[in-house]
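A single protein chain has been removed from this complex, and every other one stays in its place.
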């Protein structure tokens, strides 16, 4: 590895490790069940959580570096058992630099009914540009989950997909952006669930969804 | 600016910054989604959260001072993207010195059904003097949200309004009072949702609501 | 006051102050909405939370000592606006040395439907010896709330009562016992709500409730 790539990997080990704190802080994960990864720019590599290690014990050193085929090239631990799915997404979607997977409760509940989350909140239009789509059932191991993620997201603006009977995968231009999408996905999954459990939802007009999405993606935050 | 106004702004930067801790402490916000502002007394100015900055990173210095038209006069950040709505409220309601906006889950769920929260709790009569009303759908940008807030609150004693498919705005004689209203709004939104999901609600007689509201507004707390 | 009573009051100021930490720790209260009191043994006095003071700011010194008619005899603050209800309970129930009041969400939700909580959990039989009863609607001020509490509890083994459209009052042989009852009341209110929202509850036979209650009251814990 070149010095530059080594430095980048050292930085991403710290960044990916720290982003896992957001998964616990926003209560998206239980025990060891979710994971964050980042693509290593300029190399066909990714940095990901080790398998079955609790969030309190994660260190930058315990993160695992793999090829985009999921083979470990650096690290003392086995990588997340979801590494194949992360790797497939990086191979298929060159603009994606971060992937997050969780079983956050409300989003996963929609997935257990095989149901997309309808866009009835302005915050949802902002972040997801429409519904959060449901993907297929797929067994872990090999490329089935990755293929399901990519095929489903292809038809939507949403950076989040609900994999049926399983949980959430989110993508982003950075690992932090993918974490944000995972946090917002659970937030809107919960709010829309609560809303619908009390009566009929009021839809937002498609042109209003478009207007909200375009403004938020272009204007929100600091320049 | 006069020395007095500068001192007031310095104090309000600290106060508004600290009040954001109440938004996270009472779980009203997700990621960077809610904001607090205060009117600067004696000047046509307000102090508000910067846009898209996480709650852990807020400092008094990062707060933004704008005119009541939303133009930045002091601060290194862009102001909250909800500044237009806050500013409109201050222009239209001279007795209001604090405004809060959140997407707190249960209150926002009522808003996604376009439904007011009925007054079936004594704590709700105390703080809101009746139902928490639903306002119109309005797109962000310009004065539409502000107009919807002011027009809706005009017909109620409630310091909180549910903006349809969006979230909560609250007002107060101080920023702290507006924060309290936001906290209590989510609390009663949650309790009444849970209550109704289990069966028919028992109403409170209007004269009892009046009696509770008058006592609480006049007597509660320390003199 | 005799030295002994002064010492007792000093101890109870610390104890009542500290017990309020359990109200926040178990998420029974929002903003300043719940309160704990203790009877002063050997004197017609009680120690109670000051009105409208946030839980983070409570100190032993800020607790208020009142007569059993609710008149302040020691303290720099106004007492809780619920002092009349606490005082009535101490006057009417000589075996009660602690009273707690909360608006905890699930218990208050049952109260907004005017509904008792049925005894379908062994933990509920242990602590409450049957259903948690619903009391009448009563306005704050004077003895109406106190009378409703005492009249309702007279017919039950439960140390907790749901006051209609209002919240929970619990009693105990000590302030700590009343706090425990408030914590367990919310816990069973939540579990039974969740249970019933998913289908029909299985009742527990009355003789099993009796057996559980007698064992728990006699045997559980350290001697």
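Per-chain residue numbering starts at 1, and chain names A, B and C are given in the order in which the chains are listed.
FYI, a contact is a pair of C-beta atoms (placed from the backbone, for glycine too) under 8 Å apart; a residue touches a chain by one contact, two chains touch by 3 or more.
In this text, all values refer to a predicted model and were calculated from it rather than measured experimentally.
Every shown chain that the unseen chain touches in the whole complex is listed here: A, C. Only one residue in the set A:4, A:165 or A:217 touches the chain that does not appear here, and it is A:165. Contact with the chain not shown here comes from a single listed residue; of C:17, C:87 or C:121, that residue is C:121. In the full complex, the hidden chain is touched by chain A at residues 30-33, 50-53, 77-78, 81, 103, 105-106, 108-110, 112-115, 137, 139-141, 164-167, 193, 196-197. The missing chain lies against chain C, touching residues 26, 120-123, 180, 183-184, 187, 190-192, 194-195, 197-202, 204, 208, 211-212, 215, 219-223.
Here is the rule we go by: only the chains that are shown with their structure count from here on.
Common partners of chain A and chain B, by the touch rule above, are absent.
Chain copies chain B and chain C are related through a rotation whose angle, from the C-alpha fit, is 90° to the nearest 5. For this pair, chain B with chain C, the centres built from the Cα atoms lie 32 Å apart. Separating the centre of chain A from that of chain C, both taken as means of CA atoms, is a distance of 45 Å. Shared contact sites, meaning residues of chain B that touch two or more other chains, fall at 197.
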